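All protein chains of the complex are present and in place, except for one that has been dropped.
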Amino acid sequence: MEKNSAWQSAITDVQPNSIRLRGYPIDQLMGSISFAQAIYLALTGNLPDERYGRLMDAILVSAIDHGATTPSTLAARTATSTGAPINAGIAVGLLSINEHHGGAIEICMRMIQSALDDRRASGCSVEEAALRLVNGYLEQKKRLPGFGHRVHSDDPRTKRLLELAAQEQVAGAAVEMAQMLTGVLARQSGRALPLNVDGAIAALLLDMGIEPELGNTFFMMARVPGLIAQIREEQSRERPMRVIDPTNQTYDGMRREE
Amino acid sequence: MEKNSAWQSAITDVQPNSIRLRGYPIDQLMGSISFAQAIYLALTGNLPDERYGRLMDAILVSAIDHGATTPSTLAARTATSTGAPINAGIAVGLLSINEHHGGAIEICMRMIQSALDDRRASGCSVEEAALRLVNGYLEQKKRLPGFGHRVHSDDPRTKRLLELAAQEQVAGAAVEMAQMLTGVLARQSGRALPLNVDGAIAALLLDMGIEPELGNTFFMMARVPGLIAQIREEQSRERPMRVIDPTNQTYDGMRREE
Amino acid sequence: MEKNSAWQSAITDVQPNSIRLRGYPIDQLMGSISFAQAIYLALTGNLPDERYGRLMDAILVSAIDHGATTPSTLAARTATSTGAPINAGIAVGLLSINEHHGGAIEICMRMIQSALDDRRASGCSVEEAALRLVNGYLEQKKRLPGFGHRVHSDDPRTKRLLELAAQEQVAGAAVEMAQMLTGVLARQSGRALPLNVDGAIAALLLDMGIEPELGNTFFMMARVPGLIAQIREEQSRERPMRVIDPTNQTYDGMRREE
Partner (left out) sequence: MEKNSAWQSAITDVQPNSIRLRGYPIDQLMGSISFAQAIYLALTGNLPDERYGRLMDAILVSAIDHGATTPSTLAARTATSTGAPINAGIAVGLLSINEHHGGAIEICMRMIQSALDDRRASGCSVEEAALRLVNGYLEQKKRLPGFGHRVHSDDPRTKRLLELAAQEQVAGAAVEMAQMLTGVLARQSGRALPLNVDGAIAALLLDMGIEPELGNTFFMMARVPGLIAQIREEQSRERPMRVIDPTNQTYDGMRREE
């Protein structure tokens, strides 16, 4: 094979005794910005202010874990139970995050974006754009990504995210559209299908300037520590090769007063 | 197969419209604690104070990325170049974090812990314990994990971590031992082999009450967003199936004033 | 979660001291059929005759390895170089088999199938169906999957597969169509773009009754032992964390007389 010309990367400049992330000396970032802000910087190239930082923190906290029987956790625990090292357990968990589990953020971002584009192109109102989009989905009998949840009819994480987005003045056109879609969907479908946490994250990420291609990675980044906690619990509490029955699990941890 | 009795988990309690992480309602944690603090809570079951939170942030920022040609990034970019989805790219990156790359934190924690245990058991001084440990390694011609670096002779991340640990009064017996080991190693070996960023993280995690089994996962959690940034850059800047030559890469991003 | 009713599988029936694959006692299959035949049985539920068995063997041998610098091998070697266990190295290799590397079989099967369907629906000749298909691709300036190769202008594996298919009388309508497409493509495009090994495998699998969804898995199954050989060579010949330069590799093994 012939020698190619040099290829380029604009993420991290590593020189002896100097590491710069997106141009900033990493030792200056340490202690100055949070991990959540550094994530935003790494992914977008822009240093986020503290408001964005707080929303990033809230988004990542919201999705950190959802119990021991979600598919990604069950797959990771199953691998762990055979003796897999922790990195393999996390890899198994991430490979179990796909279209039907943790994959709604990107497609919800694209849906909201299409409604915003429609509005911009046609000059119509937010409500009109939401109505067209909802009717299109209902006619094709398709579910709107980011709406409804198997377990939660009124997800406390959604409410809190929207509250924080308003408080920090991060909410913009996408959050507005997501809220309009919620109302219009309830009215047109005749039943309440509330915005779920994926939908709220989707709207917030759009308003924070994140590209849809990165949407699902926020779920992945958030869930990695949750997977690690689950994997360590499997390693330290359970015997190898046990039968892991998802229909027969209970919580025996503490309950802290609010 | 017969039905087992219920198995237990103490991490997350999921009930309709209620999600509690280690006992705390997740919507109350959102906006109150950082993602870095939530990671500590998920992994240990204890809510960390703000000092611990700031150190967690600094640790995770320090290891977020180290350029486009580290093995985990090369492997992730290679998979991406064939058309792998992002979660597969991250999985490939994590599966390339092992003993020789990102794996020094756990063994360094165990080494420091053994020196601390030796001190406690024998009643000797910190210096004496460090001397015994260093001499043991030198006699067996073994490298001390957490010391020395291929690229950095004076790693700015190490200095900054130790500075922050002192400032936030998080540094304890493990950091003290790590610093003593640095001095003793230089003296006994006759050459400077400074504490590297893995070693500094190892000492800090011990002082923050983290078990060694979790040590390397801090590198993994930190590196996931770095891998995602690298994967997205590969997807958006490069053509599929290019030859990825690790000897021929340069940085073409911005340089920001300090 | 509520108890579901039992779920069913039709692949393997495991009872104490009895294992039946697709209904056949596995100890009776052992010694009676080849691994390649057992693969066909496991995937389709049908016991293949010896002709099919020989073609299965030839297909799997043809794709067993393609040198140390294919992307899947480079990724697997990179992971191995960091200390990954063998199963992780294989997983990394498989995760690097996607649309642009090893992924042509399925789409080529679908393309050939569509030409066969067109012919059946319209009653046209093989040549007419091939012409329509080729012209459609050329008009859209799209490459036909399964034609052309980066390295081989006259791939010895293709020739041999087609020869064996004829000899064993396994070649049917799909192989006929693939050969017609080759001629028509050369004529219409004005340059020789021969059927490559993926294309030959695609045609053969169709004629052997394999569904397109399984097409790429034949490349994967074949390549697993090749990946293992490469991983073991990396483990036993190279030092950890070496720089793996794909532009600078040579072959130093034996050359056997033909």
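Note that the chains are named A, B and C in the order they appear, and that numbering of residues resets to 1 at the start of each chain.
Throughout what follows, a contact is a pair of C-beta atoms (placed from the backbone, for glycine too) under 8 Å apart; a residue touches a chain by one contact, two chains touch by 3 or more.
In this text, all values refer to a predicted model and were calculated from it rather than measured experimentally.
What are the shown chains in contact with the chain that isn't displayed?
Those shown chains that the absent chain touches are A, B, C.
Check each of A:Ile19, A:Ala58, A:Ala91 or A:Met111 against the chain that is not shown and name the one that touches it.
That would be A:Ala91, which touches the missing chain.
Which listed residue (C:Asp13, C:Asp118 or C:Glu176) would be found touching the missing chain in the intact complex?
Of these options, the touching residue for the absent chain is C:Asp13.
From the listed residues B:Val14, B:Ala58, B:Ala91 or B:Val134, report the one that touches the chain absent from this view.
B:Ala91
What is the set of chain A residues that contact the non-displayed chain in the whole complex?
Given the touch definition above, chain A has residues 71-72, 74-75, 78-79, 81-84, 88, 91-92, 95-103, 240-241, 243-248 touching the missing chain.
Mind listing the chain C residues that contact the chain we can't see here?
Residues 1, 3-14, 16-31, 33-36, 38-39, 42-43, 45, 54, 56-58, 60-62, 64-68, 86-88, 90-92, 94-95, 97-98, 151-157, 159-161, 163-164, 167, 213-214, 216-217, 220-222, 224-226, 228-230, 232-233, 235, 237-238, 242-245, 248-256, 258 of chain C touch the chain absent from view.
What is the set of chain B residues that contact the non-displayed chain in the whole complex?
1-4, 69, 85, 87-88, 91, 95, 246-247
By our rule, only the chains that are shown with their structure count from here on.
Measuring centre to centre with CA averages, how many angstrom lie between chain A and chain C?
Inter-chain centre distance comes to 36 Å.
Determine the centre-to-centre distance between chain A and chain B, using the mean Cα coordinates as centres, and give it in whole Å.
Distance between chain centres, rounded to whole Å: 23 Å.
If you average the CA atoms of chain B and of chain C, how many Å lie between those two points?
Going by mean C-alpha positions, chain B sits 40 Å from chain C.
What parts of chain C, by residue number, touch at least two of the other chains?
Within chain C, the residues that touch at least two other chains are 88, 91, 95, 246-247.
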